[in-house]
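Pasting a structure here, questions to come.
Of the protein chains in this complex, one is absent; all others appear in place.
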Amino acid sequence: MRSGGFRLGWDKGIILLLVLLIVFGGMSDNLFLSGDNINFIIGDVSEVMLIAFAMALLIIVKEIDLSVASNLTLSSAVIGITWHGTNSMWLAVIAGLLTGSTCGLINGLLVTRLGLSSLAVTIGTLALYRGLCYVLLGDTPVADYPTEWTDLGYQPIPGTFLPWVVVPMVVAGLAFWYVLHGTRLGRWLFAIGQGDEAAVFSGIPLKRVKLSLFVLTGFMCGLAGLAYTIRFASSSPDGALGFELLVIAAVLFGGVAIAGGVGTIWGVVAAVLIWGFSRSYLQLAGWDANALVIVSGLLLLVSVAVPRVLSKIRDAAAHRTSRPSSRGGVTPPPGGEAEPLSPAVAGHDQGSHRG
Amino acid sequence: MSTHLLVIEGAYKRFGGVQALNGAALTVDRGEIVGLLGENGAGKSTLVKTLAGLHALDEGTVDLDGQPFHQGNPRSARDQGIAIIYQEPSLFPDLTLAENVYVGQQPKSGGRVDWSTMVTRTAELFAGLGIDLDPRRQARGLSIADQQMVEIVKALSVEAKLIIMDEPSAALSAAEVERLLAVARQLRDQGRGVIYISHRLDEVFELCDSVTIMRDGATVASAHVADVDNAQIVRWMVGREITDMFPKVAAEIGEVVLDVKGLSSRGEFHDITFTVRRGEIVALAGLVGSGRSEVVRTIFGIDGFDTGTITLEGRSLARHTPAQAMAAGIALVPEDRRLQGLFMPSSIAHNTAITVLGRLRRGLLLRTSSERKVATDWAGRLQLKYASIDDPVERLSGGNQQKVVLSKWLATDPTLLIVDEPTRGIDVGTKAEVHRLLSEQAARGTAVLMVSSDLPEVLGMADRVLVMREGRLVEEIPRAEATQERVMTAAAGAAA
Amino acid sequence: MMTKLLRVRELPILVALLILLLLTGILNPAFRTGDGLTAILIESALIGFLAVGQTNLIIMRHIDLSVSSTAGLVSFLVGSYSMNHGGVTGGVALLIAIGVGATVGIVNGALVAYLGLPSLVVTIATLYIVRGIFNYLAAGITVTADQLPPYFSWIGSGEVLGVPDLFVFAAAAAAIMTLVLRYTRWGRDLYAIGSNPPAARRVGIPVAHREFGAFVLNGSIAGVAGLMLLSRFSFADATAGLGIELYVVAACVIGGVAIAGGVGTPAGALIGAVLLQTIAFALGALGVSQFWQQAVAGALLVAAIAFDRIVAMRSTHRAMRLVEVPV
Partner (left out) sequence: MTSITKKVMAVAAGAAVIVGLAVAPASATPKAGLKIAIIPKAINNGYFTAWNKGAQKACKEIKATCKYIGPTQATGPAQVAFINQAIQQGYNAIVLSAADQNALAPTLKKAKAKGICVVTSDADVADPKTRTAAVLPASSDRIGAAEVDWIAQEVGSKGKIAILSAAATAANQNAWIEAMKKQLAAKYPNMSLAGVYYGDDDATKSAQQFNQILTEHPDIAGIISPTTVGILAAAQEKKSKGAKVAITGLGLPSQMKDYVLDGTINKFGLWNPIDLGYVGTYGAAECASGNLKQATGAKLKAGGKTYTEGPNGVIYLGDPFTFTKGNIVTFAKIY
């Protein structure tokens, strides 16, 4: 269900941009496409990618979650605490994923049961979950994870140059692609994004779908927290600061419309990879870290402005067929005036038939 | 300076597929109330929007008070002295009533907004019209009738020359209608022009000095109220053979499908009891706001209810969700096509298939191709006019949009099909097709429950007519005895 | 006349603030000496001042996250100008502050008001871009007190009857903006736009111009806030103002400015800022451990947001829901 005018083109355009970047980068700097560098880039973007999948679905149904970074760090903290408590990494991993999902559940309940704006709620839970990280860890990060786990963080999959984290990324990517573009739930998400009320009238369980999306986002934060913990072989309360705006920027840059109802998983994947590869390329080319921040800001702006300008031009062109422009203009007459009972005519009166 | 306050001649306006105005004309004098009549879709609200400055005519002239009317700008329309009272007025919920009246033109003293004058002036205007509302209270939570009073006072605050009332009485009680008509007469006596749009001919006869009748975008007649009678107006309004409008296919009435007993929901409706049988078309008639939509929403599971039972084919439904209603075999074609019926930016294929996705999955993947097949199949059956099945539905005309909503629900093969105002705001041609479809569906054994405010449609289609008034089921009339007077009496609670 | 300003909406948070202050006063003697109160006021001055501009935008259902970068950039530019030119006059400082701030505001305003882009997305982008430019210029450079003219630290540390100059400045700005919003047509238009955007257009309010104006004003305010940062710490480096944008929004929300628009005043937002700061201080004064403070503050913020919604839900009669009917 990828209608929505020009947006259709954007998610193709962004894949082209990625290919160009890789080809151009590879030619001009042979280190850029070395196995090691790709291994690093994949690891570098792994947490953003994992959370971006779920965030994309949330934004498609016109919701948002600013608490993802704190959720990630809290899950990592719980993994640390449980590891110390039970000395079993498997229990710790489960505890971490449960923590993430619970944080997502809390966001979901506040939004769907209390009808709060998800922006306002998750600004609050962003501070709450970050605070809980300090409650759990205080000033002592956890760093004594077993080496067979932390080795996963930097040793590639035997025989390849890919980091182990690529496995959950690919599995999650395929799963989210399948859910969004190949299942009934996916059609429902686009429907909710394009018309809350119409969705309810089409039998779509709106509240339950949105609640499960918040829990799913929380779960993915837990998973990303695990990946983060392994990648840095430690859990500390000040991890992933300012991460949430990064994830949202990537999702929007991937073609998901903030107004909801439009978006693709491959667009988001391409956007995250572009962010990772361009950062690495500019860094290898000696650009200053601050320049990278400017570039990501500009890319986000372009991703939103270009489709808007083109749709305005398309509307202006379409205006000749007097189709009113969608922004602020008048939509065609609504489904007719609400019409009271008209005592106009008795069923059988043979009105004079004219024309 | 010409004697007329407003002269519109040769007005043409097209919206995408729909020719909304097709040579309309209208004349209003100062101190005159003109009744503007016509079936829905006749172009009345397009004319109103032109005068409101929300869009400009493709062709035609509009002269106000002797000067050409500057079109296409709401602010200048207001400055030129035109005020509109909408049937569902939309005020600023967070602002006080005084502010709502003076929004954008607050009285100033010493360079700053003068709150006290604003409040006192609003109070005066309220008193002038016999309204006892506190100008300082917030607009949020005001009844529709009181909201309209605020809109009227807003018109008075700008010394409006021409006041257009677009079906203002639709959602009002009898007492509130009386107050409205008295206010309209006051406006006329103050030398202002008033255009009164309504379907209630009794009000038109009681209030208006002259009437102008529109049909299919054109003005077909206008005359002094004294020179015409009810039947003549109707003939002008309808102007086509009634019978072919309602092709009633004989259907064999089977056993009870829907059985509603003592259904009540506080503040909406009370003690509703009725049945719908297989192959039968039952019409739910009554004035807007009499609770009919609320009843069908509850049956479909959108809203909850306090007491009573709903049984479908023997299985009772309580605190059920729309999804459960659909599983039980109920389908609801909702009242508002744009907000409740369709996903406007999405394609015909996606809109049609959204209710039957469960059945479409072949293997692991739900392919768009299977959605296209279902949509193309139904588009054919309903003779939908479209370029490609992937076109967004917002490009279709009103009639074709309604066909997509119908195919979306017929695709679920329902045992009970509920339709809420099925033919509102669509062209006459499609109307007949929709009626044919409904009766064919009934003939195939589906129970049909139709909520409609279009009396010809009610009388033409229904096997039984249930009339609701102020949330109660007041009368059940079999088809043979159903006449205009009887339905109207039951609906309006007053002699037609 | 002031009482009319703080209508019902701001009352609950004012009461909450007074209770909290009382509680901490009792439990911690330092408060009674007024030191604690002064400290709270100086801390909330910056967030409160930024909340004044942000309120106008939230009332119209918009948001501007780029304020922290703008303030940081201005604090550095003025600081380095003074470092390289042996001092900076008040006029030049203001010129730089308002010039840079208004420019960012114009970019944000044009993209949101005239191109119709969502304000959350645009201002995240400008947050990054301005922060990037700021850090690029400020890499490794720190401006210290001796490189700044004395009047900066004099303002930063000055007090009037125990109330820090900066807070007086923020309070004045909040009062003026509250009066502007209440007593000018420009101000009333903002509430109308936020309360029912289609109806505002229908009544002929120039919605796009108002939005653009509010963004430019907010940018300029963020610029001047940069000067406050500089005078507050007589120190400017690349971390100036980092991450305060969400606190500004939180202060507005707690101060009664509803995210849904149409409601709230800058005075309320300033009180919200003071309340946020008081919570932080009270927790410390009550002996709550450092590590618990942020968790408790976060929980209180969620509670305030939920409380605001519960009050709103109960006051509207469900049956009479006013329908926003687009024409």
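A, B and C are the chain letters, set down in written order, and residue numbers restart from 1 in every chain.
Assume a contact is a pair of C-beta atoms (placed from the backbone, for glycine too) under 8 Å apart; a residue touches a chain by one contact, two chains touch by 3 or more.
Just so it is clear, the model here is predicted, and its values are computed rather than measured.
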Next item on the list: Using the contact definition given at the top, list the shown chains touched by the missing chain.
Entry: A, C
Next item on the list: Please pick, from C:156, C:194 or C:213, the residue that touches the omitted chain in the full complex.
Entry: C:156
Margin query: If I consider the whole complex, including the chain that's not displayed, which of A:25, A:104, A:153 or A:225 touches that chain?
Written below: A:153
Next item on the list: Just name the one of C:103, C:142 or C:184 that touches the chain not displayed here.
Entry: C:142
Notebook entry, point to check: Can you list where subunit A touches the absent chain?
Noted result: 31, 34, 36-37, 40, 44, 134, 138-139, 141, 143, 150-151, 153-154, 228, 231-234, 236-242, 279-280, 283-284, 286, 288-290, 293
Check: What residue numbers in subunit C mark contact with the hidden partner chain?
Finding: 28-31, 33, 35-36, 39, 42-43, 46, 135, 138-142, 144-146, 153, 156-157, 229, 232-235, 237-242, 244, 280-281, 284-285, 290-291
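Methods note: only the chains that are shown with their structure count from here on.
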Item checked: subunit A and subunit C: spacing of chain centres that average the CA atoms, whole Å -> 28
Check: What is the distance in Å between the mean C-alpha positions of subunit A and subunit B?
Finding: 40
Margin query: Can you list every residue of subunit B that touches 2 or more other chains, as numbers and ranges?
Written below: 49, 54, 88
Next item on the list: Scan subunit A for residues touching two or more other chains and write them down.
Entry: 330-331, 334
Checklist line | Complex interface listing, subunit B residues touching subunit A | finding: 14-16, 18, 20, 39-41, 44-46, 49, 54-55, 58, 87-88, 166-167, 169-171, 197-202, 231, 233-235, 237-242, 246, 285-288, 302, 321-323, 325-326, 332, 334, 336-347, 350, 353-355, 357-358, 361, 364-368, 390, 392, 395, 398, 408, 421, 424-426, 453-456, 459-460, 482-484, 487-488, 491-492, 496
Check: Which of the residues in subunit B come into contact with subunit C in the complex?
Finding: 49, 52, 54, 73-76, 78, 86, 88, 90-95, 99, 103-104, 106, 108, 112-113, 115, 139-143, 147, 267-268
Checklist line | Contact set on subunit C toward subunit B in their complex | finding: 182-185, 187-189, 191-192, 194-196, 198-205, 262-263, 315-317, 319-320, 322-325, 327
